[in-house]
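A protein chain is absent from this complex, but the other protein chains hold their places.
Then we have subunit A:
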Amino acid sequence: MASRKDVQDIMGLSGAAPANPPPTLKKPKTATGKRTAGIAREVLALHGDRPPPVAVIDVNKTYKGRPSRAYKLSNRWRMTPFTNQARTDGLVLKHWAKIPASKVLEDSENITMEDVSETKIEEQPRYEWAKCNVQVEIPQYTDEEYETYLRSDDWSREETDYLLQAIKEYHQRWPVIYDRYDFKPSALVGSGSDDMTLVPTSPRKERSIEDMKARYYNIQAKAMAIKTPITNMNPAEFALYENLTKYNPVSEASRKKLANNLMSRSLDEAKEEEFLLNELQRIAVYNHKFETERAEIRARLEAPSSTGTAMQFQSSQALHQLFTQLFHADRSRKRGSRLSVQAGMDAGMPTPATVGQTPVTAGSHRDSIGGTSQKKSGVPGSATSQTAQTPVRTISPRSETRFGITTHDRLTSGVTFRTDRVLKLRQAKSAAQTQKIATALAELKVPDIIVLPTTTVCESLERLVGQVSKLLDVRKVREKEEGELAVARARAGINTDNTQAEKSSTEKKAEVEDIAKGTDAEADANSDGDAHGDEDDDGDVDGDGDAGADVDEEDEAEEDEADGDAEDEKPLKDEMDGDVARARSSSNLASGPLPENSAVNTARGGHKRSASVLSATSTKSSKRTRK
């Protein structure tokens, strides 16, 4: 066979340096990188470069040779003497210990006949288990410390020492301490056997665990306090100190008594208790079920009733209306209702946004945004909407105010500023009215710009403005009626009998007007107040002459009420804006001695009566006019 070299010779080429050595064929590396055993090369080649579809397990079938024996020295064990550092007497015991291989070799070179027991207790490492020798710390005290702090009538010094020793000895295991506690006063021990008369210095007492604990904890607490004054204790120390001082042997003893009773119940009693507990649970479950069922029934009853016949829903618009009604009622009841929004969409019904605008809604949304949920509108169905909107966690009204939680029946979309609202409040329908309100507010020293219009401030202002406008209305009516009265008087001539009464009534009116002008307080224009006033009518009509006195009395009553309220409304008071408060305080009249902050309360609830007085007087005068 001719090799490349032969060919080169024939061709006359120098074999030293072939110009272009043929590129060496590089074997394509398999993806796995190493040759897989256990599979034929040809079969493997069929896959090409890609890894085999099935993981090929490399089974090493090679014959395992004999285990190679590494020649090394094994560890030797030797009976070694040792001492235990936890002992004080240096007792030497022997145990088997491992001797490192290096040492064995060393030892085997100088073989001696020496007895193993005579080997030195060589530089011993610390005995492994000596660290487990833990002692409890008991409080230490000197004689004078004992005399000053720890003296007890019940415990002698000797017995205290004995107790502390026992605690140390038995590692604070109270059952054991109690079991082994056997204090014999030395006076008894010493003289008892010889003299017939026992010295009754400190008679032996049966100590209960509680007694011992109380004594020990007391000592420990005092020792702690002596060591570190209470003010310098760190939290852990103080917690311990507190625990120690809190120990009450009497309650502890009664607790144990109770535990004992509980333990020694008979089987019947235990069974009865179990039975009763089961019964209680059953009742609770039943109650819960009953309540939910009831709530469901109630909800169902409040659904719109079908009073008319089906005939009225013949038109598509009537149907639409019915659906809207049902849909809204359902939606306000709970989420995940039967009539879903999806259903509404499918039926081509208005979206919830439009539903809100339809006149037939389950709840009335007359309350303003600032209005709290407590305001009840007398429209049926508001109860449902309220229950639906009650947050899961019920919060008391007081804490609601404290945390500033308000519940709204409806929220308008978008952002509004309370300053806007405050400004808007000052606007009335007519310019004259606006002017009058502004004058009244200026008189009350309410500034034009309220610096911090909080919810409460807004509410108060809203009420105030409402009251002012109401009063303005009242004044208008009065002026009108006075005019009419003057006309009527001029026409009919003056009746002498009536003069006196009229005079007093005018005085009264003037007074009332003063009140109305001077205070926001008097001007409660609540709907409740109105109703109240109407009721009062009948009673007040007869006693014309007494009316003035009535007013005074009522003022006093209001003061009291306001005082009472002031206690309750502290958090509210705090929120009051300074300006408004100032405005209120300036308006001191009949209720002069009222504390500043209670002005709010006066505005809130205290002055229904005065409003009623107002309305009463006005009606009186109108009646007289009619006469």
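Definition applied: a contact is a pair of C-beta atoms (placed from the backbone, for glycine too) under 8 Å apart; a residue touches a chain by one contact, two chains touch by 3 or more; residues count from 1.
Quick note on the criterion: contacts and distances are computed from a predicted model.
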Chain left out of the displayed complex - its UniProt protein name, from "Adenylyltransferase and sulfurtransferase MOCS3", "2Fe-2S ferredoxin-type domain-containing protein", "Actin/actin-like protein" or "Aquaporin PIP2-7": "Actin/actin-like protein"
Residue touching the undisplayed chain, where the options are A:R151, A:R265 or A:R282: A:R265
Touch criterion as defined above, residue of A:V7, A:V176 or A:L452 at the omitted chain: A:V176
Selected residue (touches chain absent from view) among A:R4, A:H47, A:H95 or A:K424: A:H95
Residue among A:V7, A:V43, A:A86 or A:V487 that touches the chain left out of view: A:A86
Where the unshown chain meets subunit A, residue by residue: 84, 86-87, 89-96, 127-130, 132-133, 169-171, 173-176, 178-180, 209, 256, 259-260, 262-263, 265-267, 270
